[in-house]
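What follows is a single structure, and I will ask about it in a moment.
Up next is subunit A:
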Amino acid sequence: MMEPGLYHILFISATLFFIGVFGFFTRRNLITMLMSVELILNSVNLNFIAFNKYVWPNRLDGVFFTIFVIAIAAAEAATAIAIIINLYRSHHSIDVENAEEMKY
Partner candidate 1 sequence: MNLSILILLPLLTALAVLLARNNNQVRWISFAGATAQFILAFVLMYLFREERIAGSTQQMLFEQQYNWFPSWHISFHMGVDGISVAMILLTAFVVLAGVLVSWNVTKMTKEFYFLLILLSLGAYGFFISLDLFILFFFLEIAVIPKYLLIGIWGSGKKEYSANKLALMLMGGSALVLVGLLGVYFNTPARSFDLLLLSDTGISREAQMICFPLLFVGFGVFTALFPFHTWVPDGHSSAPTAGSMFLAGISMKLGGYGCLRVATLLMPEGAKAYSTWIIVLSSIAILYGAFATMMQKDLKYINAYSSVSHCGFVLLGIGMLTQTSMTGAVMQMVSHGLMTALFFAVIGMIYERTHTRQVSEMGGLLKVMPFISTVLFIVGLCSLGLPGLSGFVAEMTVFVGSWENPDPFRRVATIAACLSIVVTAVYILRAIGQTAMGPVKESYLHLTDARWNEKLAAIILIFGIVAIGTAPFWLSDLINPGTELIMQKIKMVP
Partner candidate 2 sequence: MNELLTIMKSEWVISLLIFLLLFIKLGKGMKNESLLLLIQVLLLLNFIGGFFFNTEGSLFAGMYHSTALIILQKNILSLGVYLISLLFADWFKRSEHLTEYFILMLSALLGMFFLISSGNLLMFFLALELATIPVAAMANFDLGKKISSEAAMKMILSSAFSSGILLFGISLVYGATGTINFAELPAQMNNGPLHILAFVFLFTAFAFKLSVVPFHLWTADVYEGAPMATTSFLSVLSKGAVAFIFISTLNKVFLPMQEIWYNMVMILSILTMIIGNLFALRQQNIKRFLAFSSIAQVGFILVGVSGKEPESTASVVFFILVYLFSNLAAFGVAGIISAMTGKENVNDYKGLYQTNPFLSWVLALALFSLAGIPPTAGFFGKLFLLTAGGTKASYLFITIAALNMIVSLYYYLRVIRAVFMDKNEEPVEKLVVNPSARLGLLICGAGILLTGILSWVYDYIQSLC
């Protein structure tokens, strides 16, 4: 069996990216939206790794970057969750459509 090439992986990551974007646009539940963001970030991670492995094997920036992205994603998620909890306190729901008070 042939082993996967760069483009396969890029394809997967791109798909992942757009799945994430789609989820972000369509999901009503804030937590789910957050998960979709995570998908996007992970697709980026895939990109980094792939590029690092196939294109620039001797430049390790990609790997490091991935590590940091994971860390940041965690931090972001933490803050977001906190905020969402707070929102739940005031709105008694975590449906994004209930938080559209400010507009125009």
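FYI, contacts are C-beta pairs under 8 Å (C-beta built on N, C-alpha and C of every residue); 3 or more make two chains touch, one makes a residue touch a chain; residues count from 1.
These made the cut because all candidates are chains of the complex that A comes from, given by their letters.
Everything quoted here is computed from the prediction, not taken from an experiment.
> With subunit A shown on its own, which candidate in 1 or 2 touches it within the complex?
2
> Can you name the residues of subunit A that touch candidate 2 in the complex?
For subunit A paired with candidate 2, touching residues are 17, 20, 24, 30, 33-34, 37, 40-41, 43-44, 47-48, 50-52, 55-56, 59, 61-62, 64-65, 68-69, 72, 75-76, 79-80, 82-84, 86-87, 89-91, 96, 99-103.
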